[in-house]
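Once you've had a glance at the structure underneath, I'll fire off some questions.
Missing here: one protein chain of the complex. Every other protein chain is in place.
In order of appearance the chains are A and B, and numbering begins at 1 in each one.
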Amino acid sequence: MSVVEQAAVLPAARPRPRPTARSVALRSLGVVFVLALLVFMVGPILWLALRAFSNVWPYPRFLPSDWTMKWWHSVFADKSLGHSIKLSFEFAPVVTVASAVICLPAAYAFSRFNFPGRRFLLVSLFATNAFPKIGLYISMAGVFYTFNLMGTFLGVVIVQLIGTVVFMTWIPTAAFSSIPRSLEEAARDAGAGPLRVFFRITFPLAAPGIFVAMILSFLASFDEAQGTFLVGIPNYITMPTEMYTLVLNYPEQAAAVFSILLAIPSVILMSLARKHVMGGRLAEGFQIR
Amino acid sequence: MVLPPVAVVAVFIGFPVGAAIAYTLGKTGGPNSTIALIAQRQHVAKHGVTFAAYREVLGNAHVRGDLWATVWVTLLTIAAVVVLSWAIGLYVRLSDTWIARTVSALSVIPLFIPVVIASYAILTFYAAQGFIKTLAYHVGWHSFPTLGYTMWAVVIGEVWVNVPFGVLMMSSGLNSVPNALIEAARDSGASLPQTIRAVLLPMNVIPTVIVATFTGIYVLGSFTVPYLTGPSAPNLMGVSMSQFFQSFNQPQQAEVMAMIVFVLAAGLGTIYVWANMRAAKRASQTS
Partner (left out) sequence: MKARIIAVAVAVLVFVPAAYSAGKTTHGARKTKTQTTIVIYASGDVNVQNLWQNNIIPHFEKENPGIYVKFVFSPHGADDGTTLARIGAAVKGRHWPGIDLVDAGLVTTLALDGLDQPVSKATAPNIKKVNPALLTPVKGAAIPYRGSSVVLAYNSNYVKTPPKTLADLLAWIKANPGKFTYNSPNTGGSGYSFAETVVDSFISAADLKQMDNGYVPNLESDWNQGLQALHGLTKYVYQGVYPNGNAATLQLLAQGQIWIAPVWSDQSLSALASGQLGPNIKLTQISNPSFTGGAAYLGVPKTARHKKVLYRFVNYILSPEAQQMIVNVMSGFPAIDIKYMGSAIQQKFEDVSANTLRPTFSTKMGNDFKAQWQQTVP
């Protein structure tokens, strides 16, 4: 379908073929596919968002019959909400940066040195993370108490960081691997020191991959609820926990308000990240070499 | 250089996992003494190990029902996500129009929506008074089934949540196929389906395997989507695991279920590692 469609949309590029029954069928199939996808992906969010303004919505109407702003008031009346949103936005960047500091050297080592157990370590980093965490909380709590990390900022950073390690090692490892060694060697031959080579040659070339990893880490840390609750209470209660409270208390309407509120940072993040995330680095990141 | 992330994961996850494995085998001392104090209906090994907890859980017909539900929801979700991400990925790769770009932008939206919100959105959309039912009502199909609180809603929710990763992965994989290769195939007279089969498909086996395994592992461990959109029973293992843990105060049984899920996930992980190794071997042979 797509080549036909491409020809139709870009008539200058290729001569427009005469529309045959087949091409028309293919085109309309494409349109149906796009419409269905639109309904599937965006429909639920829009349908929910409408509820943020609905007072009375009798079935089977497509729109509410009575509109209201009261759900917005009830969400904003929650005094701890502002604080928890602020906390979430504090933790996510800190976790992302900390994770980068810890994991990027490892990623570099994974890509540049072939030491024994390299593949085993890469795989086991992933495997430990795939273990369902619900049964682990009691012994995790014990470990965090042993290191006096319960209820501390550092403790919350660590518990959120655990979930970002996979992204932060795997994707940058691939990014570093895709840079030819000869490039670094050439720079060194020209008299640049190893640090200079890393920051002038290696790092800028690997930056898009690292950026993707950072976005994914940011989102993972932002969404982490249970581990943060385990370690963070009573001092650090972040947005996902607070959101559960509101969503379960005023189910549909508060969820609706949140879906709109969260759409704003999401759109910003997405427009920034899309080009890089789509750019062809991700698939490399998940291949073990 | 490798040590810091490995150490963090080993101490804060690896050690608790080890303790959990010992606990499922009836070891209630050391790091498991707290959980053993609270738990009820646990199996304790006086010396050596006992598989009584595994026998109990696997002998429970309802847990087996949950297990089968988990397996088929996982497989169905994998299939749907792979097909959808291939379709979207191909569309974006072969047709660089604003519609295609919009489609790709739409399909990554779920990445930025927290799962709780997403689950509620899915539930209300497919519920008894949701959009789908309203639409069916207006086109005169009054007996259209309600999907909310069924396994179908769970599948829809899991697909919705996992499509962005699939699309990103597939478009990233498809983008790495050089234009020249596709054009060469087209110029030599291959039709579009032939080009896909001969050029794009073989070059994207690994990304497809990645999409399938990561989606599968996510679904196996998921809790929020099935808890909010699914039926009371049978439901996915993630839900019944947390019921055993929190509501029934049977953490040992819950951890046995975690082990079962982990074994299934490890099975998927093995396929992934094997596919990677094979590809790596081939690459080293050809170069």
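Quick note on the criterion: a contact is a pair of C-beta atoms (placed from the backbone, for glycine too) under 8 Å apart; a residue touches a chain by one contact, two chains touch by 3 or more.
Only a predicted model underlies this, so the values are computations on that prediction, with no experimental measurement involved.
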item: Neighbouring shown chains of the undisplayed chain, as defined at the top; value: A, B
item: Of B:Ile38, B:Val83, B:Leu181 or B:Val205, the one touching the omitted chain in the full complex; value: B:Ile38
item: Residues from subunit A at the interface with the omitted partner, ascending; value: 79-80, 82-83, 85-86, 89-90, 92-93, 96, 134, 137-138, 140-142, 145-146, 150-151, 204, 207-208, 211, 218, 226, 229-230, 233-235, 237, 241, 244-245, 248-251, 265, 268-269, 272-273, 276
item: Where the unshown chain meets subunit B, residue by residue; value: 33-35, 37-38, 40-41, 60, 62, 128-129, 146, 149, 227-228, 231-233, 240, 242-250
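Simple rule for what comes next: only the chains that are shown with their structure count from here on.
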item: Subunit A-subunit B separation of Cα centroids, rounded to whole Å; value: 16
item: Residue numbers on subunit A that touch subunit B, as the complex places them; value: 2-3, 5-6, 9-10, 30, 33-34, 37-38, 40-45, 47-48, 51, 59-62, 102-103, 105-106, 108-110, 115, 121, 123, 125-136, 138-140, 142-144, 158-159, 161-162, 165, 168-169, 219, 223, 240, 243-244, 247, 251-252, 255, 258-259, 262-263, 265-267, 269-270, 274, 277-284, 286-289
item: Subunit B residues touching subunit A - in the complex, by the definition given at the top; value: 1-6, 8-17, 19-20, 31-32, 34-35, 87-88, 90-91, 94-97, 99-100, 103-118, 120-122, 124-125, 128-131, 133-134, 137-138, 160, 163, 168-173, 175-176, 192, 206-207, 210, 214, 217, 221, 223, 238, 241-242, 245, 251, 254-255, 258, 261-262, 265-266, 269, 273, 276-277, 279-280
